[in-house]
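Here it is, the structure, as structure tokens.
Only a single protein chain was left out; the remaining protein chains are all shown in position.
For clarity, chains are labelled A and B in written order, and residue numbers in each chain start from 1.
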Amino acid sequence: MTATVSVTTRSRTQMQDITGPVQQAVSETGVGDGLCVVYVPHTTSGITINEGADPAVCTDIIAKLNQLVPANDGYGHMEGNADSHIKSSLMGSSVTILVENGRLVLGTWQKVFFCEFDGPRSRKVYVKVVAERG
Amino acid sequence: MTATVSVTTRSRTQMQDITGPVQQAVSETGVGDGLCVVYVPHTTSGITINEGADPAVCTDIIAKLNQLVPANDGYGHMEGNADSHIKSSLMGSSVTILVENGRLVLGTWQKVFFCEFDGPRSRKVYVKVVAERG
Partner (left out) sequence: MTATVSVTTRSRTQMQDITGPVQQAVSETGVGDGLCVVYVPHTTSGITINEGADPAVCTDIIAKLNQLVPANDGYGHMEGNADSHIKSSLMGSSVTILVENGRLVLGTWQKVFFCEFDGPRSRKVYVKVVAERG
């Protein structure tokens, strides 16, 4: 009852629209109404919901995060990805989306974005749907 | 089984306490124990839980977000609300609250706040309650 969505990223920091595969996973559960949780099991990536129409929105989000949390800033964690961990906690490890009639209930402009902060890498995302009433 | 709460904001950036209408929506579902998800279908607003007793707390949150993510900062998104999108992802698109005996389980000082980042506007928030055991 938990689906896994694979994500392949191409840059160190990148937001990738995964709305399609998440909807696919929801459809396969057969659940009509409930909650969908999209969960990232990594500590140097995150997940968020934002506008998908203009790619500049994602570019702006990434640029601002890079400005507030630069890759090099005297961190104690010596693996070169301390900033990635911090960005991960700022965006969060999961999003929760309502499901009705088997469809994600997203706003007109909303898409689900996997946020890569230490790529490029092969990543995965878990999708689980819990029915509203058993 | 999903309720819609309407929110009318009066400023470009503003936090509005919606705890009352959210509790009302929860009560109307008749669910005793479970989870309540409050979801914002917009990409230039967010939602958070914080202190409701002193209005200065919300003023401070908004001021800090405006300082870290100014309205004008050389963004690529040209609609004048790039900062609103970034703030939306920093606050998040939903909060999840426990429900017991039909009541939101909030801490003493906690209130649920709709966060407007590109107002004034007419907005809506979805409220769904999933029962603990069907």
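Rule of thumb we're sticking to: contacts are C-beta pairs under 8 Å (C-beta built on N, C-alpha and C of every residue); 3 or more make two chains touch, one makes a residue touch a chain.
Quantities reported herein were computed from a predicted structural model and do not represent experimental measurements.
S.K.: Of the listed residues A:Ala71, A:Ile86 or A:Val105, which contacts the missing chain in the full complex?
M.R.: Only one listed residue reaches the unshown chain, and that is A:Ile86.
S.K.: May I ask you to list the residues on chain A that touch the chain which is not drawn?
M.R.: Residues of chain A in touch with the missing chain: 1-2, 35, 37, 39-43, 68-69, 73, 75-79, 82, 85-86, 88-90, 92-94, 96, 126, 128-131, 133-134.
S.K.: Write the list of chain B residues that the hidden chain touches.
M.R.: These residues of chain B touch the chain that is not shown: 33-35, 48-51, 54, 56-57, 59-61, 63-64, 68, 90-92, 95-98, 100, 105-110, 130-134.
Methods note: only the chains that are shown with their structure count from here on.
S.K.: Using mean C-alpha positions as chain centres, tell me how far chain A is from chain B in Å, no decimals.
M.R.: 19
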